[in-house]
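Omission of a single protein chain aside, the complex is shown with its protein chains in their original locations.
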Amino acid sequence: MKPAAFEYAAPSSIAEALALLRTQDGDAKILAGGQSLMPLLAMRLARPSLLVDLGRIAGLDSIREESGVIAIGAMTTKSAIEHSDLVRTRQPLFHAATRLIAHPQIRNRGTVGGSMAQADPAAEYPAAALALDAKMRVVGDAGERIIDAADFFVSTLTTALEPGEILIEVRLPMLAPGTGWSILEVSRRHGDFAMAGAAAMVALDAGRVRSARIVLFGVGPVPLRARAAEDAVAGKPPAAATWASAAAHARDAVEEPLSDSHASAAYRRHLAGVLVERALAEAVTRAGGTA
Amino acid sequence: MTSAAEEKAVAASRRIRVTVNGAPYEAVVDARLTLADFLRADLGLGGTHVGCEHGVCGACTILLEGRSVRACLMLAVQADGRSLTTIEGLSRDGELHPIQQAFVEEHGLQCGFCTPGFILSVHELLELHPDPSDEEILDFLGGNLCRCTGYQAILRSVKLAARRLREPNAPAGIPAEQA
Partner (left out) sequence: MPDEIPKTIAGLPTSKARFIGKPMQRIEDPLLVSGRVEFIDNAALPGMLHCAILRSPFPHARIVRIDTSRAEALAGVRAVVTGEDARRWTAPLATIPDGWGVHCLAVGKVRFVGEPVAAVAATSRYLAEDAIELIDVEFEPLTPVVDAFEAMTASAPLILEEKGTNVVYQRKFSWGDVDQSFRDADRVFSEKFRWNRLGANPMETFGVIAQWDTVEGALTCRGSYQTQGYMALGVSAVLQIPANRIRMISHPHGGSFGGKGGTRGTCIAAMLSRKSGGRPVKWIEDRMEYLIGGAGQAWDRHYEASLATKRDGTLTGLRVKLVDDLGGTPEGAGAISSAKPLTSFTGCYTIPTAEYDLTLVLTNKLPTGPYRGMGPPPHNWVLEQMIDIAARELGIDPAEIRRKNFIPPDRFPYEIPTGNEYDSGNYEAALDRVLEMGDYRKLRDEQAKARADGRLVGLGIVSTIEPGVFDWNAYAIVGVPMMGVPEGATVAIDLFGKVVAKVGFSLEGQGQYTIAAQLLADYFGVEMSDVRVVAQDSLAAPPHFGPGGSRLGVALSGALLGAADLLTKKLVRVAAHLMQADPSAVALMDGKLGIQGVAGAEMPVAQVAAVMLTRSDLLPPGVEPNPEATYVWTAPGRTVADENGRAKSYLTAANACHLVRVEIDPGTALVKIDGYWIADDCGVRLNPANVEGMIQGGVAQGVGAALLEEYVYDDEGQPLTSTFMDYLLPTIHDVPMTEKAAIVTPSPYTPLGAKGVGEGAMHTTPAAILCAINDALAPLGVRATESPASPQRLWKLLQQAKPNP
């Protein structure tokens, strides 16, 4: 399982990287952590003429607090995020999502930018980004732009990045005080891709759910915001009946579930409901209310 | 001596300089050569084993500046200027590292093919968690597959290694009941 031949470049600046992408007319691939790309190269499913390695560009791997937002450079490894006190304390949902990803050896190389750009339907980071209204800072020949997470994930393995654009930063809001959160998934084995997953945030007000954010993953081409489920819990007491109602709406929201030998569409839809119930209950305990 | 051709920004091969087990190496490598194949074939360090070539089995795990990584998921060119440790770098003058010794004492291996990958993962684990809980051990080793042992002796080996690194004179073996 050896890759087909390609040329390789390791630019030392974004400008150089953009220039390289421009020359290849779409036949170049960006190499970030390589944890998703290398298997595709080994299986010859990806056959780029040029690999542009972002690993030598300085300044792309920092985690900073900036105007109430956590700015994470695209080349920051998942391990660095996992070990960041800033992320753990101020954005615990994103931290928990990180801990669900694969295994430490993969996290030591895999990057946040690579994960977002890969847009695997079963991945945790795109779902967390959608749940948190993350913003993607993207740079291209036309300059810089910000893409909201809601617009970033377009379809299976497809993002809003135009050819020749590079994701350079992921910007996460900090979790508002008193917000409960949860991210749960069901996979065949610990660290495998999720057959279904749910990320939830809940804000309580006088013992009732003021608002909720519910995002499903692994059940469609992109992470799915379960708005009807969110509406169904707003204003309701944090109780089993409320969660069951949310689950029913969540299942209805699953329109194009994936289906493979591990999990059929029907089973994934069912799991989506189960996980929404459990995630909401867990989120409420973190918000300080009872489930 | 470097030539202009070797230093081209875009090329199908590159000159790289890598430090492996403390020793410097220099070579011209194809861009597509994996780090695992470079270590094994070009440097003759055959202790890093290849089990799947897609990053799942963990047999190829090495240390990149102390962090455990899959050598099959890196290109040799990405290791330019970096410092690596392979299993060959663990023993000193033929004397086994305490982690290696613990695996021997607790029968933590059978065929031995996955073992270097486990030992190097354990090396990082014990640096981060010198007194790891079962949960921390499982979390760290969940990505290393073993087909022979069923993992129970590996768990015992890790616990013994942890004790030995904390107290170098700790006695041999731990009672089976503690596993």
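Labels A and B are assigned to the chains in the order they are written; within every chain, residues are numbered from 1.
As a convention for this text, contacts are C-beta pairs under 8 Å (C-beta built on N, C-alpha and C of every residue); 3 or more make two chains touch, one makes a residue touch a chain.
Keep in mind that this is a model prediction, so the values were computed, not measured.
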Which of these touches the unseen chain: B:9, B:28, B:96 or B:128?
-> B:96
Of the candidates B:16, B:43 or B:114, the residue in contact with the absent chain is B:114
Any idea which of B:9, B:104 or B:128 touches the chain not displayed?
-> B:104
Hey, which of B:15, B:54, B:82 or B:163 is the one touching the hidden chain?
-> B:54
Residues of chain A in contact with the chain not shown = 1-5, 39, 43-44, 186, 188-193, 195, 260-264, 267, 270-271, 274, 277-278
Missing-chain contacts on chain B, rising order, are 30, 32-33, 40-41, 45-54, 56-57, 59, 86-88, 90-91, 96, 100, 103-105, 107, 109-116, 119, 137-138, 141-155, 179
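Everything that follows uses one rule, which is that only the chains that are shown with their structure count from here on.
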Can you list the residues on chain A that touch chain B in the complex?
-> 1-11, 16, 20, 31, 34-35, 38-39, 41-43, 50-51, 53, 55, 79, 102-106, 108-109, 189-191
Chain B to chain A touching residues, read off their complex = 9-12, 14, 30-32, 34, 37, 53-55, 58, 61, 64, 67-70, 72-75, 77-78, 80, 121, 124, 138-140, 142-144
